[in-house]
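Note that one protein chain of the assembly has been removed; the remaining protein chains are unaltered in position.
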Amino acid sequence: METVVFALLNGLIYGLLLFMLSSGLTLIFSMMGVLNMAHASFYMLGAYFAFTLGQHTGFWFALFLAPICVGAAGACVEKWGLRKVHARGHVAELLFTFGLAYVIEELVKIVWGKFAVAYEIPPELNYSLFELFGSQYPAYRIFMLAVSIAMLAGLWYLLKRTRIGLIIQASLTHPHMVSHLGHNVPRIFMLVFAAGCALAGLAGVIGGNYLVTEPSMAFSIGPIVFVVVVVGGMGSLEGAFIASLLIGFLQTFAISIDSSFAEIFSFAGLSADGDIGRITIASLAPMLPFLLLVLMLMLRPRGLMGEREF
Amino acid sequence: MSAPALQLTDLRKNFGPAKIIEGVSLDIARGERHAIIGPNGAGKSTLFNLISGLFPPSSGTISLAGRQISGLKPHQINRLGLSRSFQVSNIFANMSVRENVRCGVLWSLGYGHSFWRNIGNLKEVQRKTAEVLEKVGLTDKADVPAVLLTYADQRTLEIAITIAGGADVILLDEPTAGMSHSETDRAIKLIEMATEGKTLLIVEHDMGVVFGLSDRISVLVYGEIIATGTPEEIRGNARVREAYLGDETEFAEMSA
Amino acid sequence: MSKGIFGKSSLAALLLSGSVLSAEAEVIKVGYIDPLSGPFGSTGDAGVKHFRYAADEINAAGGMGGMQVEVIAFDNKINPKESLVQLQKAIDQGVRFIAQGNGSSVANALTDAIAKHNKRNPGEEVLFLNYAAVDPALTNKKCNYWHFRFDAHVDMKMAGLTDWLRDQKDIKTAYILAQDYSYGRAFTAAAKSMIEEKRPDIKIVGAELHPIGRVKDFTPYVQKMMSANADVVFTGNWGTDMTLLVKAANASGHTVPYLTFYGGGLGAPTAMGQSAVGLVKQITEFHENIEASEKQMARVDDFEKTNNLDYYYERVFTLMNMLDKAVDAVGSVDVPKVAAELEGMTYETPYGEVTMRADDHQLMQPLYISTFSEGVVRDVENTGFGFKTDITIPAAATETPTTCRMRRPS
Partner (left out) sequence: MTDYSLDRVPDLAPSVRYKFATRVLPLLLLALILLSIPLFEPSRTWLSLFNAIGINMVFALSYNMLLGQAGMLSFGHAVYFGLGGYAAMHGMNAIENASYDGGLWAAFPMFALPLVGFAGGALAGAVIGWPSCRRAGVPFAMISLGIAELVAAAGFMFISVFGGEEGITGDRMNGVELFGLSLGPLGEVYWFIAFWTFLGVALMYAFTRTPLGKLAQAVRDNPERVQFVGYNPNRVRYLVFIAAGGFAGLAGGMSAVNYEIFTPESLSVIPSGLVLLMAFIGGARYFAGPILGAVVLTYMQSNLSDYSEAWLLYLGLLFIGMILFAPGGLAGLLLSGTTALRQSLSGKGLVRAGAFAISALLSATGVIVLVELAVRHSNGFGEAFEPFSFHLAPDQMMPWAVGLVLAGVGIGSLKVLSRQGGMGS
């Protein structure tokens, strides 16, 4: 019981953080067809911007300002970089963002130094909200929960209730149609890219102090975000949401399972001393998303909710 | 009597709720030149895609020389002797004209996926490639990258790739689309010559081409064949007139 | 870009490197092979600054055996193969002393390659001075004559931590968490056997390995520890894996001691901040609040002022000074003789006497267990927090038996 409740709670938080990251990536992918390899780098920028801004304005302003700054950075990248390679196809765009990830990491090192920065949870939220089975539940997590749900609601409103949202939605299902609509496509692309980056930036603002703000944070979370987007189905926000939670739960549950392969497959005579028998489910937890990714692409390439195979 | 070169039996294709092909049956005899006409959106290209294996049919069967091919993959169907072209030029853009044709030749000569032979030393491949190029008149452009060809030449190359494998049944999807008059005339001559002795199924908008070239014509309207017959029969068919009522120019061409 | 100024100047430098060798015999070159770029670049960068500072000190005092010391840094990107390329580069530039510390995989590659090089190129021997790679095998199963280690290895540090545990009578259960690779496994094995040996009454309620650098949220691990009622946590984690663990522990209100090797590692105090206070203990040969002479404190201050970086690697100074002593005694850069001199050498550091054990070339030095605290005299990384000593473990108490069978060149 205890384990299940904790796994659910932790999985939810982690899953929602992943969703904040992957929603931006999904938006960008579905509108522009670009799989932004540097997406996690914008997440990192969000954390660093919030750290620096927070020193002057406090956390609460930074919460709004930092994503805007990241969005602006994203817009610049789109306008002066991505747009130029657009004509050369998706692989070129993918490679461009791949290079961009390198550059952003090195720039962050130059600007903010190579070590982690002291980006901490604001004192107003740094207390334990309630106690559950003897373990404290920090208020900041509930705050993260609230922010991600607010973001989800905002995104939903934007997509379902506004004009630009309708255009974006149209492009989700009919990617080639938008250009016929007579809208200013490059401008929409720039806005969408900026918005996607801003979402990643927001995830960085609330994730950076919950986790650690350091130059390698993008590299370490980046691959997981791709897993979410692919498993959920490229271009599907609902899918990304479900996949984020799925991966969040999967990983936290796996950690609570201590059995090793030797125990599980003891009927097959697997020895606990061998390399395989030694492995426990818990130790595999961080690898499970990648296993899921490979299986999903092989068995159901359009993902959980995707409507098209890329 | 030997089996027809191509036989469609009650062929149907749905995309979700949309019924695109609704029960098409058609026999095409060996050596016949058969055209399929019909208004836009009638399902002509879908029919080609079904026959060539790009989509699996929802129901019904397709037989090639008596052998059922529905459900096979495009490359398997091609190996059985059915080759098709595309409405939009579908060539290997970054390769030279000669290499384009050579790709069409390779399988039929039995070189499969071999990686132990130098392609330059395969005399047979060279010879057949040269023959095809000569036949379609692209010899002097053999070393030009395909992407740099003129539109008409790209269409020609499209046909060249299609016939290169020596398939017995050739499907051409609007081979003259977008061509000028003189280019169209040349293209028809080319098609006549290249498909000599073969079975030809052609989708074409240019009625002049259709009536000049084909032995028989089928009219496809909203996924159904409303008439099949010789050019004369089709010209006099009332239902065909009705179907084409909205398209005066085309009908005028047809009657001409 | 590569055709710019770098292309030309590096070409010139490389062409020169061969010919200048003899002319520069007056300089002793110490080759520092560690990551200077990439994710671990920060750690390597800090190391080289310690080495350079120590070299400057020695040079100011007349150099090694009358010769000036120069520290040349080579970036190995913490990649074993790249390290071997850089090793070759260093040797060709006349480097005879190689210093390295980050990554046991690199250390294993280097010690192997240096032994082979010394065998294949007599008269051109190279010494490997290891300042931080703590895989016990380096001075046990894989020991060789050309390798000297100046950091206490896993088993020794674990012996220290479990010594502390011996006196904590109210601790009844322990949990072990480490990264899933050779060091983490060595850590787990050492923890298990030494807890068993020194406190057989303690129950090990969990021993877990997790993939290195892959876990984002350690809360599930912490909650497992809490469910198991662990009174103390042994963790081999370092870098981000440790800071994330500590933050998660603090957030969940898990207030038991976390025994670490690298709690004070560069960058960790900043990242952990308040959350680690009272929680994290470390075992090291140095932290700033150990009592020492004024001269030493002045050195620490000066180092921090000139480098804008915390003084961390006391052992780098030990290493350089012992090398200085050995070269002084030999009077030249005769590497086999210097090695012979280093064997069994004792040296007085600001924190007590240390000995290079001849059996396995492992330095025996006093170790300190300290707790991350508020209200310290000297803080780390300007965080306002610092380490307070809990206990001191004399050099002799850290000695663990070695399986090394040293083969000395005849």
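A few points about this structure:
Letters are used for the chains, namely A, B and C, taken in the order the chains are written, and counting of residues starts over at 1 for each.
We adopt the following convention: contacts are C-beta pairs under 8 Å (C-beta built on N, C-alpha and C of every residue); 3 or more make two chains touch, one makes a residue touch a chain.
Everything numeric in this text was worked out from a predicted model, so none of it was measured.
Shown chains touched by the undisplayed chain in the intact complex: A, B, C. Here one chain is not drawn; of C:Val69, C:Ile91, C:Val380 or C:Ala395, the residue touching it is C:Ile91.
The hidden chain makes contact, of the residues B:Gly31, B:Gly60 or B:Pro74, with B:Pro74. Considering C:Pro80, C:Pro336 or C:Gly352, the position touching the chain not shown turns out to be C:Pro80 (whole complex).
Only one of B:Lys13, B:Lys44, B:Arg84 or B:Arg216 touches the absent chain when the whole complex is considered: B:Arg84.
Within the full complex, the residue among A:Lys84, A:Lys160 or A:Arg187 touching the omitted chain is A:Lys84. Subunit B meets the missing chain through residues 52-54, 73-75, 78-79, 83-84, 86, 90-95, 98-99, 102-104, 106-108, 111-120, 122, 124, 126-131, 133-135, 139, 142, 161-162, 164-166, 197. Within the complete assembly, residues 35, 81, 84-85, 88, 90-92, 94-96, 98-100, 102-103, 105-107, 109-111, 113, 223, 226-227, 230, 234, 274-276, 279, 283, 286-287, 290-291, 293-294, 297-298, 301, 309-310 of subunit A touch the chain that is not shown. Residue positions on subunit C in contact with the hidden chain: 1-2, 4-6, 9-10, 13-14, 17-18, 36-38, 41, 45, 74-75, 77, 79-82, 84-86, 88-89, 91-93, 103-105, 108-109, 112-113, 116, 120, 135, 137, 180-183, 185, 211-212, 214, 306-308, in rising order.
Here is the rule we go by: only the chains that are shown with their structure count from here on.
Looking at contact counts per chain pair, the maximum sits at A-C. In this assembly, the C-alpha centroid of subunit A lies 35 Å from the C-alpha centroid of subunit C.
Taking each chain's centre as the mean of its C-alpha atoms, subunit A lies 48 Å from subunit B.
Under the contact definition stated at the top, not a single residue of subunit B touches 2 or more other chains. Taken in their complex, subunit A has these residues touching subunit C: 2-3, 6-7, 10, 13-14, 109, 113-118, 120, 126, 128, 131, 133-138, 140-141, 210-217, 219-221, 224, 251-252, 255-256, 258, 280, 282-283, 285-287.
Within the complex, the subunit C residues that touch subunit A are 39, 41-42, 45, 180, 206, 208-211, 213-217, 219-224, 226-227, 240, 243-244, 247, 251-254, 266-268, 270-271, 273-274, 381, 383.
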